[in-house]
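All protein chains but one are shown at their positions in the complex.
Here is chain A:
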């Protein structure tokens, strides 16, 4: 019996304690399929085909694939659907298991980490053939660059703003056409909205699962602060701006009682609260409205977006997504993939910019994203098309769009997720503890962040 018990315990320890992070093999070899000559047949796998549950967008994607293959008979696109398009839990496993797409979808947050880990192909020598990239905003192109080398193509680009519920503004006696421009105005508006009754939250903020640190960075940038020093090896958030971010939250949470009692909120929590129509304001990009409308029972017409208060003349944390290439993709596959991306993601009137089709399908048109081209000729063409086929109230996003002229996009810091995890502590402390010592929280976070950044070679 003793032997049996020992065997049992060893099996338990071994089976339960291990294995969670170690599946997969790193021995994948590049597939021979589709690696023909310059004009030979090429087959590429492309990620982020809309899922079956999103029938209209999927129909559009599939039609685009057919049209593209007609234009390029030697190229076959094998679409891969997944929702969400990238999942950090499966990214490494797919790469290790050899099932990573040739052209894979990625968020801005992960781009530099992927480049640093050499998990994407260098496409510098091929990108010159993509004419559409000449008009791309340099900062957007810069997201996918490292030391003058290019590793990907953007699909979406935006920066943070203030998302607000216009209906609640009206209910609280506020004018939804003149959203808050200063944090003092945000505090006053939040107080009024929270005063509408039990369950109403004036201002919502994240503080768990690394999302708290992410929004700390967004608020910090908008106040003119920085997460890291110039060399990227020291933390710079223990500053007057960093302190102001936390003090502002502390005031709204404890003095004004305008942030609700439930904290440790993560992405989905605020989306759900916004969709339910009980949340007044939150930091977020225009894509928040899209998610709230599509997945959380909100209605486009109830929401508006403006710039983050007091951010004009300063910066805003940029976000977005795009595509990178499997490091084992052959040159033929990379060329074919770039042709597809130019066709589907970068050309006005086609693919993602086919607003006419989107309108006919009853899909929302008119959000001020993606902003890939800025004020260039291509950018203007896209804005005009968007206006022509708009199905959502474009005016609701005017304050956000107008402010863009004076706001600089700022990228996430190096070691973003690690720093966000550290700053979650400060954010959760301020939102869950009335006696939170902001100076100490920032100082502790700074020393932890410095240790992390010191390893950032």
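Following the convention adopted for this analysis, contacts are C-beta pairs under 8 Å (C-beta built on N, C-alpha and C of every residue); 3 or more make two chains touch, one makes a residue touch a chain; residues count from 1.
As a working rule, contacts and distances are computed from a predicted model.
As stated in its UniProt record, the chain not included in the shown complex is "Sugar ABC transporter permease", which appears among "Succinate dehydrogenase hydrophobic membrane anchor subunit", "Quinol:cytochrome C oxidoreductase", "Helix-turn-helix transcriptional regulator" or "Sugar ABC transporter permease". In the complete complex, the hidden chain is touched by one of A:141, A:210 or A:226, namely A:210. Across A:117, A:184 or A:377, the single residue that touches the chain missing here is A:117. Annotation: of A:89, A:147 or A:231, A:89 touches the absent chain (contact as defined above).
If you put the missing chain back, the residues of chain A touching it would be 1-2, 5-6, 8-10, 12-26, 28, 88-89, 91-92, 95-96, 110, 113-114, 117-119, 198-199, 207-212, 260-264, 266, 327-328, 417-418, 421-422, 424-425, 428-429, 431-433, 448, 451, 455.
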